[in-house]
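Complex shown without one protein chain; remaining protein chains in place.
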Amino acid sequence: MSLQASFWNNLDQVFVLLQHWIAGYFPVGLQSAVGTILAVVGILATFPGIFALTTVLERKGLGRIQNRLGPNRVGPLGILQPVADGIKSLTKEDIVPLSADAAVHFLAPVVLVVAVFLGYAVLPVGRNMVLMNMDAGLLFFFAIGASTELSIFMAGWSSRNKYSLLGAMRAVAQMISYEVPLLLSSVVAVMITGSLSTVKIVEAQSGFTGIFPHWYVFTPWGFAGFVLFVIAALAETNRSPFDLPEGESELVAGYFTEYSGFKFALFFLGEYLGMFSIAGFAITLFLGGWGAPLSVLGFVPSWVWFFLKLLAAIAFFIWLRGTLPRLRQDQLMNFAWKFMLPMTLLNLLVAGAWRFLGDGWLRWVVCSAVLLAAYVLLGRVLMRHQNLGARSYRYAD
Amino acid sequence: MTPLAAFLIVAALVFAIGLAISLTRRNAILVLIGIELMLNAANLNLIAFWRFGPHSSGHGDGLTGMMFAIFSIAVAAAEAAVGLGLVITYHRHAKTTDLDAMTRMKG
Partner (left out) sequence: MIFGFSIAFLLTAALTVAGALAAALLKNLVHCALSLTVTFAGLALLYLQLDAQFAGFAQILVYIGAVAILVVFAILLTRGAGIAEYRGFSSSWLLGLSIAAATFALLGWAVIKSLPAETEASAAPAVTVQSIGAALMSSYVLPLEIVAVLLTVALIGAVIVAMPEPRTRKSGAESGGGQ
C-alpha cells in the first residue's frame, strides 16, 4: 500500500490503534476489558461534548430563525455558553416538593440517562468502531428506547403535580404511538440487508456504482422509510413539532416542572443524547453510516463522515424546531395511527416488490409510483373535511 | 457456567413470590402483577432447559424452548392487556379495586 494510502488508512483507524496501544500496557487477560472501558470513555466524552455544542448551536440557530441574536455574551459569539449553563445547573439549589415521592423523583433522571447511554453501544461510529457488534443490535436499541418511556412516567408521577402528570401521560401516549411506525420504518432496511446487526447494515451500503453510493435513502422505499423514520424519531424524542408534552406555553414544562438544578440538567442531557442516538441510527440505517457520499472522497476518515452527517441531522432538527408549529395531541395521534402506520406497512410491501422485480428501470418506476400514489391518496382522504383557506403571511416589521 | 439447578431455583422462587402476591394482596391489579411474575418464572424455566438441553436439528431446528418462551411473552402481553381492561371497567362500575369487596356478581 502506498505511503499516502496507508496514512489515510491509519487516520481512519486512529482511535482503534490508540485503543490497542493503551490496552497493550495491561496484562493479556485484562486487555479486552480495558479496550471496552476505553471505548466507553470515548462515548462518554464525545456525545456530551456534542450536546454542549448543540445547546449553543440551537439557541443561536433558533435566534436567527426568529430574527434575533442568540446568546452572545459568554465567549466570542457566545460559544462558551454551555460552560455558563453547566455551572448554573450544578450550583442551583435542588428543590424537591414536600409531597413528592422522593425515591422515584430521584431515580427518574438516572434511569433516563442510563438507558440513553446504553443505546450508544450498538452505534457504528466509524469503520471497526462500534462498542458491541451484536447480532441483534437494532433490536437492542429499540428495546432500550422503550425503557425511556418508563422514566418519563416516573418523573411525571412522582412530582405530584397535575401539570407534570398530564405532561407525562401525553408524552407516554405519544411515544407509544410513534414506536410502531419507528420500528416498522426501520424494518425495510433490515429486510433488504438481511441482518439486524448495525455493522452489517452499514457495510451493505458501502458499495458504489460509478461514483454514487448505495445508500438506502437513494431508493424509493429507502427514501420513504427515511422520511417516516425521521418523523417518528422526532416524535419519540419529544422534539418540535411534537413537543406538546413539554410545551413551554401550555404545560409550564410538562413532566420537568418540579425538577431543578442538576436533575433538570440530566433530563436535558438525556433528551438531547436520545436525539443524537436516534439521528445516528437514521444515518446508520438509511444514510450509509460512516460511508463517504462519493467514491472519490473515500480517503476521508469514516468517523469524520459520520459526525458530519450527525451535525447535518442536528442542524435539520434545529431548523424544524424553529419553523414548524406544534401539533395538537389529537392531530399527533391521528397522524401516527392513520397516516404513518399505513405508509410504513405499504413501504414494507414496496421493499419486497423491489427485491423481487429484479434489476432495471421497472422496479424504480413501480415502487415510486405506488408510494407517491399512496401518499397523495392518503393525504387527500385524511384531509377531506378540513377546509383550509389560502395561506397568508404576516411578516414582523 | 452456572448449573441448571441454580436457574431453576431462581425461577421457582420468583414463581412462589408471584403466587404469594396473587393470593395475599387485596388489590386486583396486584393480582395481575403476580400472574405476570408467574408467567415470567415459567419463561425462565423454558429458556434454562433450552440452553442446557440437547440442540438437535429435528423438528423445530433445536429452537423449541426459545420459541415457546417468545410466544409465551407475546401471549402474556395480550392477557395483561385484557385483564387490566377488565379491572378498569370494574373500577368504573364499583369505584373500588378491592378484591375482598368484589363478592357479588350483581351489577
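Letters A and B name the chains as they come in the text, with residue numbers starting at 1 for each one.
The definition used in the following text is that a contact is a pair of C-beta atoms (placed from the backbone, for glycine too) under 8 Å apart; a residue touches a chain by one contact, two chains touch by 3 or more.
Note that the structure is predicted; figures quoted are calculated from it, not measured.
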Which of A:24, A:49 or A:194 contacts the chain that the document leaves out: A:194
For review purposes, identify every residue of chain A that touches the missing chain, sorted by number. 101, 103-104, 134-136, 139-140, 142-144, 146-147, 149-150, 153-154, 157, 165, 169, 172, 176, 179, 194-196
Chain B residues that touch the omitted chain in the full complex: 1-10, 12-27, 29-30, 32-34, 36-37, 40, 43-44, 47-48, 50-55, 59-63, 66-67, 69-71, 73-82, 84-89, 91-93, 97-101, 107
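We adopt the following convention: only the chains that are shown with their structure count from here on.
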Calculate how many whole Å lie between the centre of chain A and the centre of chain B, each centre taken as the average of the chain's C-alpha atoms. 34
